[in-house]
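Every protein chain of the complex appears in place save one, which is left out.
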Amino acid sequence: MIAEIGHFSLILALVVALVQAIVPLVGAHRGDGAWMATAAPTALVQLLLIATSFGCLMYAFVTSDFTVMNVAQNSNTLQPMLYKVSSTWGNHEGSMVLWVLILAVFGAMVAAFGGNLPPSLKARVLSVQAMIGVGFLLFILLTSNPFERVVPPPLDGRDLNPLLQDPGLAFHPPMLYIGYVGFSMAFSFAIAALIEGKVDAAWARWVRPWTLVAWSFLTAGISLGAWWAYYELGWGGWWYWDPVENASFMPWLVGTALLHSSIIVEKRDALKTWTILLAILTFSLSLIGTFLVRSGVLTSVHAFATDPERGVFILLLLVIAIGGSLALYAWRAPILKGGGLFAPISREGALVLNNLLLTTAAATVFIGTLYPLFLEAVGGGKVSVGPPFFNATFVPLMIPLIIALGVGPMLGWKRGDLKGALSRLKFAFIATIVITFIAAYISWGRSVFGVLGLSLAGWLATAVILEFASRIGLGRAGSGDVLRRMAGLPRGAWGMTLAHLGFAITVAGASGASLWQDEVIQLLRPGETLSVVDYDFTLRSVDSVKGPNYTAQRATFTVRQNGEVITTLAPERRRYIVQGTETTEAALYTQWYADIYVVIGQSDGNGAWTVRLYFKPLVPWLWAGSLLMVFGGFVSLSDRRLRIGAPSKRLAAPEAKAPTAQPAE
Amino acid sequence: MPRILFLAPLALFAIVAAYLAVGLTRDARILPSALIDKPAPQFDLKALKDGDPGFSTADLKGDVILVNIFASWCVPCRAEHPLLMRLAQDKTIKIYGLNWKDRKKDAIAWLNELGDPYDLIGHDLSGRAGIEWGVYGVPETYLIDRDGRIRYKKVGPMVEETLTNEILPLIQELTQ
Partner (left out) sequence: MTVRFAPVFFLLGAILMLGAGPAWAVEPDERLADAVLEARARVLSKDIRCLVCQNQSIDDSSASLARDLRLLLRERLVEGDSDEQIFDFLVARYGDFILLKPPMKASTYALWFGPPAIFVLALIALIFFFRRRPAPESAIPAPLDGDERARLAALLDDDPQSTPAPPTRTANHKGERP
């Protein structure tokens, strides 16, 4: 019964979405206020219906209702409650319902809080959102019904894929989807702007918060995925340039470019057609990512169970959504003219360079990810494009990006003073040289890339700090004055500083592992001790333990550093009963400068066990840096200027003579 | 900016979409053999059953031969086994087996249970001969022509359709 309610709600949601897609759009075209006004209530009803449906599905999982095929295939009574809940989206069908739920939440937020939007823009934005919703609801209902029953029901379910039974991965998909789907807002705003034929600073302000939300969540989602790979897959790798990873990384790169180019639209009314294109591309890449993961056209370690029939459907959706929006772009974008002037050496110039490098980087990832497919399609045989390719092509693009990122915020708008900026970065040069020498000394002969990465990170971090210091007048004003200035600094500026600093720390973390990682792989008997760097690992015992839905071998290590006990680590090898698959649960101990990482392997049958011990310098910085980037995004989001409702007040204020900020409508 | 430039993104997407469509028609998991139309690789294996003749490259000359890579632990091998039995009963073609990464005892028990369609069986416990053949999953099936060259490779279990549509016509062509 519950499942049928869920199914029926989805069908109703489709009907409502159809109304929401058509009526407000026609209304906006005719200038009919009543028709336009249908957008908001329909968006809210749509959210209600999809939330009901999602709730029903989750209820089926939580209560282990194995008459529902999806539950029977992806859950089990023995699973802990957390994983029963996360099983809801740990499969193709359920994850698509989550996808449309998030889409509906975003739509409803525009409906509820977008009171200051011009009615025609609001109507059009919500109509475009609903069109996306129609496409995906049809997809779910026609090819991936999560509420399908199974007769006769099995006694117990087949269990969630054990690799996904992990707290990190339980929350990874929702974060990622808020990111992916959040970019649909920028997309809808871009389409609405193309229809209206108008892009101005106010438009950029409305778009920016949505982009920031999406970007922050996508950053969090990607980091969470990398973190999971790091501790769950058992060899401490965190990024493999796998197609599925790339599928989430491409929207991130272009979305980051969008975040920066929309600043230029907002402050300088320039680069409008480019920004619109980025908004379309970011969401398009999210859609292409969805396609790649679910159609089976590429091979990947973590793809969904794929089905060509679904692939055809998603491809059709892609062609309509991306093809349609790019056609609209080709038709309408040329009428968006004008823009503020600026010299190549200026804040705008730096942001343009940022855009150029980020989009080129995204194009590089795109080519690398899809090349095997292209080559095979023209009968050119099969190739693999793996990490060595991306390291050789992507990484070099990050070098000028990071160098420029240190200078850019120091430059003035319109025409910057490069010499002045560089002279204020004197200390950053010195710091960079010092860091380079230290890194090269520690890691002599190991990795040029690692040293380069660390010196770039050092450059960026000191440049960011210097820029912040000069903003708050550090060294020029009294301490009270400095504090006052810090308090008065707009949240947007804080956000930028934090995010850029986070990026520097992430770069350092990514470089660290290649610099002086150490590993020992050896057979060890209980009581024996192994040393890695200055740590001594003593294997105390290996015991059999029983979890809720698995059995495991758990090793217990005592870890000493310079003779003193610092921690006890207990890595496990689990065998999940239902699927019979094994997973490794690495045990980690984090210090500020490194992780130590222990994995237990096979027994040799004579009382010894294979153990892998790793010393992973700076890896914790990866997570800290990513977290700081996300935090920076949210701080930026809390900026008064971006607060919903703020733009209209701004525009009404007499002193608001921002370039294009005429009251819209 | 010239208007035509605004069409560029659409044109690029059209190309990408076309490739994606082609991609959907292929199974990304299937790996074509690098050895097609090349001479069969060098290997020399002992027989699975003690006392039988071994299986080596030299055995692949002069006749059209079907080489089947199998293992007792491989579930799909069990699924395709009846087809091999039928081929053997019809005496359509010589069938040589390469028992891959398997214990002798298990493999012999398996053949005793399901029947033995092979004219020769080499035992490749280490999997080294398999690497020479470019094996990456069992079962795999090859057709070798009279000159000892590999003319066909099928990864995964043979089904009725593969047999009638691909393998039997090729056997006919090669034996003529």
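So that you can tell them apart, the chains are marked A and B in the order they are listed, and the count of residues begins at 1 in each.
What we mean here is this: a residue touches a chain if its C-beta (ideal position, glycine included) is under 8 Å from a C-beta of that chain, and two chains touch if they have at least 3 such contacts.
On a predicted model such as this, the values are computed, not experimentally measured, just so you know.
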*Which residue from A:A112, A:I367 or A:V565 sits in contact with the chain not drawn here?*
A:I367
_For the chain left out of this view, which of A:E266, A:D536 or A:E572 touches it?_
A:E266
*Taking the entire complex into account, which one of A:P152, A:G488, A:G527 or A:G563 touches the absent chain?*
A:G488
_Tell me which stretches of chain B touch the chain missing from the display._
27, 29, 31-35, 41, 73-76, 79, 101, 126-128, 130-134, 136-139, 155-157, 159
*When the complex is taken as a whole, what residues of chain A touch the one chain not shown?*
197-198, 201, 233-235, 237, 240, 242-243, 266-267, 269, 299-301, 307, 335-344, 352-353, 356, 359-360, 363-364, 367-368, 371, 374-375, 380-389, 392-393, 397, 412-417, 420-421, 423-424, 470-473, 476-477, 485, 488-490, 492-493, 521-523, 584, 599, 601-602, 610, 612, 641, 655-660
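Basically, only the chains that are shown with their structure count from here on.
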_chain A and chain B, separation of their C-alpha mean positions in angstrom_ = 42
*Using the touch rule from the top, collect the residues of chain B that touch chain A in their complex.*
1, 3, 6-7, 9-10, 13-14, 16-17, 19-24, 26-29, 31-32
*Touch list for chain A against partner chain B, complex*: 273, 277, 280-281, 284, 291, 295-299, 308, 311-312, 315, 318-319, 322-323, 326-327, 329-331, 333-334, 370, 373-374, 376-377, 381-382
